[in-house]
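Got a structure for you, questions after.
Every protein chain but one is kept in place in this view of the complex.
Right after this comes chain A.
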C-alpha cells in the first residue's frame, strides 16, 4: 500500500521492514532468460537459454568460465554480470597464487554475496541487478550456488532462475531425488529437459543450436562450455527420447544408456 513512498531510496526501509529497491533488483533477475543448474555426486551441469534482441542480433552469452574448476550462468543485467565475473576471476587467481590450490566454491559465493550486499547499504550505489548460478568442483566435491542482488547466497541440489523458471523448478522438484547417482549424460538430459520447460509458446518456441548452451564441470572435468554446434548432442538426447515415445515399439531402447557425447 505504501510501496511508492518507501521504494525510491535504497537506504529507506518500508514500514513492513522491506527494502523495495533490493526487491526490484530481484525483479530484474526474473526478467532475464532462464538458466538451470543440476548437481550429482560427481558433476554439476548448467543449461541456459540465450536470448537475442532481434533476428539480426547475436544470442546473449549466459555462461562464463571463472577458473578451471568453476563457472557461472547469469540472469539479469548482463553488464552487472560482467563486473561480477571479472571480480570472481580475480578472486580465484589471487587465491591460487597465494595458496596454490583452487578457491573453494562456498568462499567464492560468499565473497560475491558480500560484494552484492555492499551496494544495498550505500545511498550512492544501486544493487547489482543480476542473479548467478555458480557451478564448480572443489576439494569437498561438486557444488551449485545461487547468488542474489540482496547479498544472500544459497546452495542447491538443483535450481532454476530467470523468466518462466517455475516450469523448470517443477520438473526439478519431481526428479531431483535421482540426481546424485546420475551419470554425466543422464544429468545433462535432466538439465536440458528442465530448460525446455521454460521456452514460451510465442517467442523462442523450442531449444535450438543458437539459443541453447550447456556447461559441465566435475570430478576430472574442467569447466567447459558447449554451444552452437557443440551443443547438438545434448539437444539430440532429448529429441531421441521424444521420437521413441509415440513409437512405443522398443521400450527397452528408450531406457538404453546414452553413449558419451
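Keep this in mind: a residue touches a chain if its C-beta (ideal position, glycine included) is under 8 Å from a C-beta of that chain, and two chains touch if they have at least 3 such contacts; residues count from 1.
Assume contacts and distances are computed from a predicted model.
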| item | value |
| --- | --- |
| Candidate names "ORM1-like protein", "Centromere protein M", "Proteasome subunit beta" or "3-methyl-2-oxobutanoate dehydrogenase (2-methylpropanoyl-transferring)"; UniProt protein name, chain not shown | "Proteasome subunit beta" |
| Chain not shown: contacting residue from A:93, A:118 or A:209 | A:93 |
| Those residues of chain A which, in the complete complex, touch the missing chain | 65, 67, 89, 93, 96-97 |
